[in-house]
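For this depiction, one protein chain was excluded, whereas all remaining protein chains were kept in their positions.
Our next item is subunit A:
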Amino acid sequence: MRVALMVTCINDAMFPETGRATVRLLRRLGVDVDFPTAQTCCAQPMVNTGYLDEAVPVVRTFVSAFEGYDAVVAPSGSCAGSVRHQHALVARRAADRALADGVARTAARVHELSEFLVDVLGVVDVGAYFPHRVTYHPTCHSLRMLGVADRPRRLLEAVRGLRLVDLPDAQECCGFGGTFAVKNAEVSVAMGADKARHVRDTGAEVLVAGDNSCLLHVGGLLSRQRSGVRVAHLAEVLAATEADAA
């Protein structure tokens, strides 16, 4: 099986440790993961702001970078969701049959990390060790667009040393929403403030989620509040081992 890592532009440019953790985790599980260097972005920022024409070349780049792989793994529910649910729309806008065919082939092979681990590899215990009090925020797109359900929780529950605490109102949006965070910053922050309050109420040391975009927002609020809570991507928790802790 030829497996490609779709690292996502935000992880590539801002959170490379998440990409490195994903590579490390997959290799530990025996997956020879490749990183097609022609990859860039899923085009969601353009699509969700309404710039469909601008999204077309980005989707073309995506399809040509990932054609030919059996599976594509993304440490992001939102970006995987964008590929699976929005690329066809962009191809229709381009009125390009070849692109639509390419999109149909690649989109179906894209898996969010927890889906890939649980459904494709069939593992729940990935051999991780993370001795911290953790709460988990299920991001909207992983939950409602992809339907990852309890996969991330099952993975976290199998991590040794990890104490998982329930997050109140977990399924409510954190308020990031892409350009929404800037175009409607006041509402975005009001939503994020409630999410941060719930996170603090859990007494957790680490807030974990499967999307660094959401964590950029909630983590930014928690940091500004000097809350003493840090954020970590699911991949980083699952990649951590006893050797790291020592």
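Basically, a contact is a pair of C-beta atoms (placed from the backbone, for glycine too) under 8 Å apart; a residue touches a chain by one contact, two chains touch by 3 or more; residues count from 1.
Everything that follows uses one rule, which is that contacts and distances are computed from a predicted model.
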Per UniProt, the name of the complex member that is left out, chosen from "Sulfate transport system permease protein CysT", "Glutamate synthase domain-containing protein 3", "AAA family ATPase" or "4Fe-4S dicluster domain-containing protein":
"4Fe-4S dicluster domain-containing protein"
Touching the hidden chain, out of A:181, A:208 or A:237, is A:181
So one chain is hidden, and I want to know which residue out of A:52, A:149 or A:164 touches that hidden chain in the complete assembly.
A:52
Which listed residue (A:102, A:152, A:192 or A:210) would be found touching the missing chain in the intact complex?
A:192
For subunit A, which residues lie in contact with the unshown chain of the complex?
7, 9, 11-17, 19-21, 23-24, 27-28, 32, 35, 37-41, 43, 45-55, 57-58, 60-61, 65, 86, 89, 93, 140-141, 143-145, 171-173, 175-193, 216-217, 219-224, 227-232, 243
